[in-house]
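Worksheet for the structure shown next.
One protein chain is absent from this view; the other protein chains keep their places.
Here the chain labels run A and B in written order, and each chain numbers its own residues starting at 1.
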Amino acid sequence: MTDATVFAARGRTWRRLRRNPMMTLALGVLVLITLAAILAPALTPFDPYETNIRARLKPPGDGHILGTDSQGRDLLTRLLYGARTTLLIGLVGTGFGALLGGTIGLCAAFYRRLDSVLMRIIDVFLSFPSILFGLSLAAMLGPGLDSLIFAVGLSVMPGIARISRGAALSIMAQDYMDSGRAIGLPDRRLLSGYLLANAYPPILTYTTLAFGDAVLLAATLGFLGLGLQPPTAELGSIAAEGRSFLFLAPHVSTAASVMIFVIVLSFNLLGDALRDAGDRRSV
Amino acid sequence: MFSRLIHRGVTSLIVLTGVLLIGFLMLQVIPADPAVAIAGPQGTQEEIDAIRRHLGLDQPVLLQFVWYIERVLSGDMGRSVINNASVSGELLRAAGPTIELLAVAMLWAVPTALGLGILAALRRGGIVDRLVMAVSVMGVSIPVFWVGLLMIQFAARTRAFPVQGRGGPLWTIDGLSHIILPAIALGLILVGPIARMTRTTLSESLYADHVRTARAKGASEARVIIHHALRTALLPIITLIGLQIGTLLGGAVVTETIFSWPGVGRLAVGSIIAGDYPMAQGAIVFLASAFILVNITVDIFNELADPRIGAKT
Partner (left out) sequence: MTDQRPFPGIAFRLAGFASAAAIACASAAAAQDAGTVTIGRTSDADRYDPQRSSALAAAEVLYMIGDTLVTLSSDLKTVEPALAESWDISEDGLTYTFHLKDGVTFCDGRAFTAQDVVGSMERWLTPDGPYVSTWKAGIVDSVTTPDDLTVVYKLKAPSSGLLYQMAQFNFIIIDPEQAESLGDDFGVTAFNGTGPFCFESWNPNDSVVLSAHEGYSWGSPALGNTGPAKVDKVVWKIVPEEATLAASLQAGEIDASYSLPAWSIAQFEADPSVTLLQPEAAFRTHYLGMKVTRDFMKDIRVREAVSHAIDQSAIADAIFFGTVEPTESYYAEEALDYDPSIDTTPFAYDPAKTETLLTEAGFTKGDDGFWQKDGTPLTLTYYGFNTSREQAETVQGDLRKAGINLNVELYDSTAIWAKLREQTYDLYQMDYPYLNAGDALNLYFASSSVPSPNRMMWEDEETDRLLEAGNSAVNADARAEAFMALGKHLHEAILWKPLLLEKPTVAIGPRLVPFEPAGISGAAFGTGLNLELQ
């Protein structure tokens, strides 16, 4: 395969992606939510921490588009700030997990002697249901943003490691790896310039899917009570808080849950679109 | 084939040891000293030191790990620091309800997913296919706790189902009505991935040579699908179900908590939040080991059902 054909294949993938309306929609929604979360302070006139409990649990309308939460704060404002936290945990957590998992996977494929040791370690991590793993980590490290990120990162890591190894193994079988070795390139160059550069598409696809899982995991941890301490807004904790008022003011937990759902769904659709595009390329 | 089975067994054993090691290290890393917890609010330094010696906490970590494995193998996983209950006893008691919940969830979810997957595969690209794909991606994106909350709202409004706890034995109306909502909530996690896998593998195998041959020979449509196409497609599906057990166990943690189902998941969450580390450790090690055992079983099943799988890799 020459460089020209690789680029041609990539160009085709990209055109296919753009033709996929789901992908466009998902990407649009994500960009919109992310922008809204980043620009939250400028978008909303309300203070996310200013309580007014005598005006709590107001239904949508009447000055508050989505109503108010259990402390009388504007719910939409809380959701935007909550999305900030949740996306941050997902992003940094997945990034951390991808870095760690990707490195492990590539190394396992590249240094064959390390393979079985590394993969058994990954198997051990895979054996723990990610929610439990996250729960116990968050409990051990105490509540806080960094421990949540760490927990989420370690939970998505093993999956990424496996995919990376698989992808890297198929690249290892290519002739150009041998040629690279033959001309005496150092391991570092081979790993980054050859292996990673060619193995990254499936890793990227999987990481996109893992991002959805990470957001879901972060929200679930928040829901189960191991989220952040008040008054920080986090989507899972908002849903959990609203669960006390399931019958009185169902809008609180519903709005937060829908927001989580939309974010995770968009990431999954995006991941699917990437996967489909990649699949067809190989046909 | 046997050598592969043995190899699989050995690697599983290594992984299991790793799981135990992580469970063990959890107790080492936590900020709370079990001796202080056992000594209680009135504990003096002398008492704490005595308890540390009694528990062997003053010994090298590696030696402690060996003892820990010995204890676990003999079924002793320690005692709760909160109520002194035996961890193994509590786990044993909670295991039944969890297995029951998982079984019922799979009982409805797997056939439904297979049905949807078959439907999608047969009419690939059609409306039904798109619908199935949409439903399956939504299924994996929806927070399990939200499904639970919606069901509780529904049940409390209509009073059609009990909203919490476990009823009498499963075969009674009481037992059945209690399990329906949590089992539906939990099963939803499975439908998406399995339907999807069925669709993919089945649509491939529908055009495989032996299926074409069968059809050419004039076998009925139902026979072609069930006896030939589905049979080939079944192995990857079963493997996927084995892998999904991990997700399912994670989902059980949430579902059991929301519906007050007295299973291992709720036990784990309760003890983690309460800082009851021996209990938490026991529950986590238990769930992880269950996951490994299920996957070994799936592998063995695969080996026995289709030796070619062994030959291929």
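Rule of thumb we're sticking to: contacts are C-beta pairs under 8 Å (C-beta built on N, C-alpha and C of every residue); 3 or more make two chains touch, one makes a residue touch a chain.
These figures come from a predicted structure and were not determined experimentally.
A.B. asks: Using the touch definition up top, pick the residue from B:77, B:147, B:258 or B:298 that touches the left-out chain.
C.D. replies: In the complete complex, the chain left out is touched by residue B:258.
A.B. asks: Which is it among B:102, B:140 or B:225 that touches the chain not included here?
C.D. replies: Per the contact definition at the top, the residue touching the missing chain is B:225.
A.B. asks: Give the residue, chosen from B:8, B:93 or B:130, that touches the chain omitted from the document.
C.D. replies: That would be B:93, which touches the missing chain.
A.B. asks: In the whole complex, what residues of chain B lie against the chain that is missing from view?
C.D. replies: Touch with the absent chain occurs at residues 32, 37, 40-42, 80, 82-85, 90, 93, 108-109, 111-112, 114-116, 118-119, 122-126, 152, 155-156, 159-165, 167-168, 172-174, 176-178, 180, 203, 206-207, 221-222, 224-225, 257-260, 262, 266-267, 270, 273-276.
A.B. asks: By the contact criterion defined above, which parts of chain A meet the unshown chain? Give residue numbers in ascending order.
C.D. replies: Its contact residues with the unshown chain are 49-54, 56, 70-72, 143, 225, 229-231, 241, 243-248.
By definition in this document, only the chains that are shown with their structure count from here on.
A.B. asks: Using CA atom averages as chain centres, what separation in Å is found between chain A and chain B?
C.D. replies: 23
A.B. asks: Quick one: which bits of chain A touch chain B in the complex? Just the residue numbers, please.
C.D. replies: For this pair, the touching residues of chain A are 120-121, 123-124, 126-133, 135-136, 139-140, 142, 212, 216, 219-220, 223-226, 236, 239-240, 243, 246-247, 250, 253-254, 257, 260-261, 264-265, 267-269, 272.
A.B. asks: Which of the residues in chain B end up touching chain A in this complex?
C.D. replies: Those in contact with chain A are residues 11, 14-15, 18-19, 21-22, 26, 29-31, 137-138, 140-146, 149, 152-153, 156, 246-247, 249-251, 253-254, 257, 265, 268-269, 272-273, 275, 280, 283-284, 287-289, 291-292.
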